[in-house]
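One chain of protein is taken out of this complex; the other chains stay put.
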Amino acid sequence: MQATHRFCRHRRVLILAFALVVFIAVAVAGCGGSSGGGSSSSASPSGNQPMFRLGTVGNGYDSINPFVGEYAQDYAAWMLMYPNLAQYTGDLKAEPDFATSWTTSKDGLTWTFKTRAGAMWSDGQPLTAKDAAWTINTVVRLQGGAAALLGAYVPGIKSAAATDDTTLVVKLSRQSPALLANLFQLPILPEHFWAPYAKGDGAKLKTVTMDPAKETLVVAGPFTIEKLDIKGTTIFKRVDTFYGPKPLITGYGYQVFTNADAAIQALKAGQVDCVDWLPPTAATAIRQDAQLQVQGFGGGIPETLIVNDSTNNTQHPELRNVQVREALNLAVDRTAIVDSVYKGFAKPGGSLLLNQYVPEFMSAPVPVVQRDVAKANQLLDGLGYAKGSDGIRVANGVKMNYTVLVSTMFQAADSREADILKQDFAEIGIGLQQKVVDNAVPVIFSSPKPYTNYDMTLIMWGLTPDPDWSLEISTSQMLNVYNLTGYSNPSYDKLWKQESSEMDPAKRKAIIDQMSTLLQKDQVFVPTCYTQILAAWNKQWQNVPDSGSVFGFYTYLNKTQFDRLAVQK
Amino acid sequence: MSKRQKFILRRGGSALVIAFIAISFSFVLFRVLPGDAVTNMSRVPNMTKQAQAALRAQFGIDKPLATQYLLYLEQLARGNLGVSYQTQQPVLGDVLQAVGNTMPMVGLGTVVAILVGTLIGVTAAYRQGSARDRVITGAAMVVYSLPVQWVGLLLLVWLARWLPTSGMSDPYLFNAGFWATIQDRALHMVLPSTCVALMLFGSFALVVRSSQLEALGDDHVLTARAKGYRNRRIVWREAFRSAMLPLITLSTLTLGFVVGGTILVETVFSWPGVGLATVQAVSARDYPMLQGIFLIITVSVVGFNFLGDILHSVLDPRVAE
Partner (left out) sequence: MRLARLLLRRPTIVAGITIVSVFALVAIFAPLLEPYSVSSASGAAFAPPSAAHWLGCDDSGVDMLSLVIAGTQNSMLVGFAAAAVAVLIGGTLGILAGYRGGWSETGVVGVTDFFLVIPLLPLMIVLAALFGQTIYHIVLVIGLLSWMTVTYVVRAQVHTLKERGFVSRARSLGAGDLYIIRRHILPHVAPLLVAQTVLTVASAVFFEAALAFIGLGDPERVSWGTIIQNAFLHTAVSSGAWWAIVPPGVCIALVVLGSFLIGQGVEEAMNPRLGSAHVSPRSFRLRRPTPEDAQ
């Protein structure tokens, strides 16, 4: 019938056009497209273990240049690429890395470090205390400009010098008990590579791309970058000149997945060996596969509800009342949050003063607030905040109806947590709505008047091995910088000044105990829980880094975490 | 100067004005977002006031808005798009890379959508009223309305065993030959491009069908029929020619958005394109990056619209009146 030939010729033309277009598109993508494409020149894996393919859900690196990067993952990369003076174990004890021992002078203003002999950079140049001195001096010199992001690691340091290849002398202008904890996190950079960029104001330091396709990297860690692809997969290869114990794997890849389903499917299909930062609900999916293992790591990431306690809070001044915050604290059902939101991969708690700070820095762990709805109601009744006909209390003419900011970045967990808090607070006559913003922190600090655009928000905290930072967060000098609650108490500020310069450990511990008590008394935070990082991997891999470390899997605390990672054939 | 030349000149002039206004508007728009690149340092432990001040000075966001605007225009005139706050690398490079990642994938999907949509639209119009017409057009509409992240996610989970579901290429493919690389990239593009095509083809189908139906009722088609031309020729040569105009309009509009990418598809398939870059830049308040992305998208959309207008005036000279 004529009908069958009707569109034949045109259909053929269209199909041909289609095929041509496909070919061109693919060819274009093949030649151009991806960043850093084609630079993977070097060695196919040699060595007894293959490459470890690691994936992460969400954000990867932002920049691996030590003067530019801000994310925690960047620190993890630097820990594995550059020497540090010391590194931390899972229980936050410092152990030698590049420095083998350290002593301080009587007045505490001079520290002397003994560093390893015979160490080398990856290009064969000697790694000595001179590099450490240069790094410290450069950061100190430029901390008001190009090295601003590294400035926190050299608190109170005046200068550093290498009296010989294995001795580093650091001079301070003031004592600081947290000095070592901070200084140990500073990556030591090779002078012969970075010095030309550090001339003058050091603006050129930030222009280094860290891309092995463009320049030769000089590192001294167990790994170096082989192929840089920040938005995709960055590949690291083992460096055999590393002065410490060498990993068994020849390298690892760090792949960024933008959503958890893709990561889980890739893991199941064998395209990656291990994935971290999975949402808690993924555990069910992973457990269905007998070949895969899922585990929660760490437990030192506090999740807290921030309540606006700033003097700028004119919309809901009742939130500035300690008893109101105490009532909120009493109403939170932490068990429900741990079970329903985190599926058991968390535990109640959430104070910024971690349990791991005990006993070195604190006498006792911060007690977890037990749920007591009756007491919470009593408190609010006592304040005269009567419930209206809709069940919502009215405080001085203002309805106790609050908005909690949820960041899209953490929406999966935070949104569900806010749902539970809504139910919890309803039982004490307080209303709660969610507002999703792309990022809560800028909203809180937005000008012209910070602390005016929010009532509450949920925040997950990244902390450090020394409690000084956790304590500093709530000081007045951190207002508009990092102090999200807006808490400002001169007594607390005074205590912090004492704590941050008290060198005697016993005395310092006493002050920290005092500060902890004060924070609890003033109900500065409403802690909910300590969360873990969920990771899943293929069972054929043994000794997947756990560390039991506070900060979880793939942390930036030490260089030995990949040491015994191996595949069982 | 002919009428058409005047028409083109007028359109071209307005395109330039639009581009300039849009660029200035974007400058203000992003700065209306609460907070700036430095208040967002929520991931940096040990941040200090001094560090914040230093960073602000370095980014130049401590200057008054008007000064920043003039500086920006001045740099722009010299072809310098500035440096990204996040990576400290030139914005132009970062943006072009993101665009280079997005274009093949979205472009392929768009072209497929245009071709398939046209085929469906013409067939449906030809078969107008029959069951076939209703079914295929109905199906096109339904697919068009399904959230692309929904479709993408289901495809991802169903086909994860056979097709790659993340990224643009296999990162562990070392030292592969040219064809192996092409094959790898092609496989990675299949799912995301399919989603893009599914997302778009319905609108083309419907527009083509509508205008084709109109055209099929025209006098000259009746004349052609009376002259005894075969259906195939009537459908394509006579009717489709005049029905093509709305299709061209829609095509150029859509192609203009190829550069902007699509955040939905890129998120489902971890495709490091412009959509993803935009979202990350907004979250980080990375103004130079945002303005750079925006500039490129603007130029692309305005350019394609202008092209559409020219094509339109060529195909239908009466339009220049």
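Per-chain residue numbering starts at 1, and chain names A and B are given in the order in which the chains are listed.
To be clear about the criterion, a residue touches a chain if its C-beta (ideal position, glycine included) is under 8 Å from a C-beta of that chain, and two chains touch if they have at least 3 such contacts.
The structure presented is a predicted model; accordingly, all values stated were derived computationally and were not measured.
Across B:A15, B:M47, B:L81 or B:A284, the residue that sits in touch with the chain not pictured is B:A15. Annotation: of B:A239, B:L255 or B:A284, B:A239 touches the absent chain (contact as defined above). Of the candidate positions A:D97, A:D261 or A:E303, contact with the hidden chain is made by A:D261.
In the complete complex, the hidden chain is touched by one of B:I8, B:A125 or B:A284, namely B:A125. By the touch rule set out above, chain A reaches the unshown chain at residues 259-261, 264-265, 278-279, 281-282, 284-285, 288, 340-341, 343, 406, 408, 411-412, 415-416, 419, 422-423, 433-438, 443. Within chain B, the residues in touch with the undisplayed chain are 10-11, 14-15, 17-19, 21-22, 25-26, 29-30, 32-34, 125-130, 134, 137-138, 141-142, 144-151, 153-154, 156-157, 202-203, 206-207, 209-211, 213-214, 216-217, 221-222, 225, 231, 234-235, 239, 242, 245-246, 249-250, 253, 256, 260, 263-264, 267, 275, 278-279, 282, 290, 293-294, 297-298, 301-302, 305, 312, 316, 318-319, 321.
Please note the rule applied: only the chains that are shown with their structure count from here on.
Chain A makes touch with chain B in their complex at residues 2, 5-7, 9-11, 14, 17-18, 21-22, 25-30, 32-35, 37, 40, 44, 51, 53, 59, 62-63, 65, 67-68, 70-72, 143-146, 148-149, 151-153, 182, 203, 206-207, 209, 227, 229-233, 235, 253, 255-259, 261-263, 265-266, 268-269, 271, 408-409, 438-439, 441-446, 453, 459, 462-464, 469, 477-478, 480-482. Put simply, chain B touches chain A in their complex at residues 33-36, 39-52, 54-55, 57-58, 86-89, 97, 100-101, 103-105, 107-108, 111-112, 115, 118-119, 123, 153, 156-157, 160-161, 164-169, 171-172, 174-175, 178, 181-182, 185-186, 189, 193, 230-232, 236, 266-270, 272, 276, 279-280, 282-285.
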